[in-house]
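FYI, not all chains are in this one, though none of them got moved.
Chain naming follows the written order as A and B, and within any one chain the residues start at number 1.
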Amino acid sequence: MSKVITFGEIMLRLAPEGYLRFVQASSFQALYGGGEANVAIALANFGIDAAFVTRLPPHEIGQAALNSLRHYGVDTTCIVRGGERLGIYYLEKGASQRASKVIYDRAGSSIATARKEDFDWEAIFEGASWFHFTGISPALGDNVAEICAQALGAAKAKGLKTSCDLNYRRNLWSREKAQEVMSRLMPQVDLCIANEEDASDVFGIKAKGSDVSQGSLDHGGYQEVAQTLAERFGFSQVAITLRESISANDNNWAAMLYDGRDFHFSKKYSIHIVDRVGGGDSFGAGLIYAQLQGWPLKEGLEFAVAASCLKHSIEGDYNLVSVQEAQALAGGDASGRVQR
Amino acid sequence: MSKVITFGEIMLRLAPEGYLRFVQASSFQALYGGGEANVAIALANFGIDAAFVTRLPPHEIGQAALNSLRHYGVDTTCIVRGGERLGIYYLEKGASQRASKVIYDRAGSSIATARKEDFDWEAIFEGASWFHFTGISPALGDNVAEICAQALGAAKAKGLKTSCDLNYRRNLWSREKAQEVMSRLMPQVDLCIANEEDASDVFGIKAKGSDVSQGSLDHGGYQEVAQTLAERFGFSQVAITLRESISANDNNWAAMLYDGRDFHFSKKYSIHIVDRVGGGDSFGAGLIYAQLQGWPLKEGLEFAVAASCLKHSIEGDYNLVSVQEAQALAGGDASGRVQR
């Protein structure tokens, strides 16, 4: 059985109940999440042996984050304990014309203050076949960027496939800094995943004729973007998620996959949103799963889009769907009829 | 005043909060429901003297189920106490493309282990004018099928009108067994209620040109189904609910009624779903109410569809709407404007 390693930050996610605004909250739903942890969870739900690597504070709040991973079957034995705090993000769920809002409070977290010596990648990658990380990790600081570089080097040396979700976060670093750091890491990445804005934000590669804030997308433009990315960094595949935001409650969702030769476009789903955080991560996990199974690219893409479509109906960052559920949707049953 | 008797199983319904998946739940909303209990509740809300007959365990969980009926004014004095357990169904509410999921844990319940001697139908039907049950009860076991047969016989002997909602449940019995048992009971039934799949599942009577999993429905096909049912079993009326599943959140809802001569089709409602469990039961209750009032068939059908449309906006199995509310909707006010 194949084993997947993901590396990054897991945070405490504090969200007011329902659609309450931050200033109305007298309690916070306490969940955990983060790009790479979300990928590990989704893969574990698909039955994959998935390990998440990070650094967590030794206290009970760190332990609670670790337990949330263990709960869903993620291998946590490579997690290092140390540092002072667990990063936090506050999430206010939007509705209708009111957008969701995220306030990050992640500076000084245990992973952001980690050192290279904390991780023994040789040992971590023992028996593994895939390594995944996102652009958030190198944005946490030069030390973490360096850890990513080390991990990537070790992964390629051991023959693992590698994937990276660009995931640009403007509040963590500037576009210039992102471009500089990511450009150094990308040549070691096989599969590049991006949303409709990342390529432009990180590498200045812009899809012509699209305005994401208006929810209009142009297929031709994205083909161009994918091709440019693949050429510049030598990715064997580039996947781009295509989100059309109608309102905070309603989005359209699809994706494309470029394999250096062909452009595959998925079905498009109209989604009534329960929780859209982690939508992109669940797409990445779907792609990785499909490739580990050796499925044809188009079938894998449809699986990944269906799996991530379902993610939007699930509370929290984590995608808790089975392979069968994603396949049923990809296969055409979107009616939501009661299953008894 | 007319009195209605319904007979069947009431279960504890355990559902995670909101749209949480089963594996995310740290608590369950605890409600009670079951096809025939739901009909009794709906009728009691319409002001009808409705009694529900079943067998419940003597402990407090059984008592809680009984109290839930008493709460809404259902006559529980004919409920027998005995046996070991209350049946349970776990309900996970779906959203968007993710379907709702039901896990039954009803084997060995007090009603499933009941014996004929537990019920004195002569006494129960004293002063009653209508008897209703569903296809779920005979599916609980040969003993319960036999109890249904006895009840039907006693009902007809005393001159009651009888109705049955086919309600096929594949996890309780096979189609073959269902057909065999139900075919024996049906000749004593006056009003047959079915959804778009039941006739096919139970009696192999299939509407041509319809594919319910695709949400497409064909009026002509259902006319054919109703006619075939009426002819085969001698029903004086056949009612079929017509659900189109757009997603787990959005359904269209309508119904038809065949009286042996005419086919009446109701208005169709586009529903944003709060809870669709019990939708069919509330339709049945609406039909029974209308017939007890002696309303014209078309008016009764529109009333029943409006009442059951409103059910979809109410949490739990029970339809808690008044005659006035259902009539207002049937009469055309679907705007949902605040009533002060």
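Here is the rule we go by: contacts are C-beta pairs under 8 Å (C-beta built on N, C-alpha and C of every residue); 3 or more make two chains touch, one makes a residue touch a chain.
What you are looking at is a predicted structure, and each value in this text was computed from that prediction instead of being measured.
**Student:** Starting from the 2 chains in place, I would like the total count of identical chains in the complete complex.
**Tutor:** 6
Going forward, only the chains that are shown with their structure count from here on.
**Student:** Hey, how far is the Cα centre of subunit A from the one of subunit B, in Å?
**Tutor:** Centre separation, subunit A to subunit B: 44 Å.
**Student:** For subunit A, which residues count as touching subunit B in their complex?
**Tutor:** 72, 269, 271-274, 306, 309-310, 312-316, 320-321, 325, 329, 333-340
**Student:** Sort out for me which residues of subunit B touch subunit A in the complex.
**Tutor:** Within the complex, subunit B contacts subunit A at residues 18-21, 23-24, 94-102, 104, 169-171, 212-215, 245-250, 276-277.
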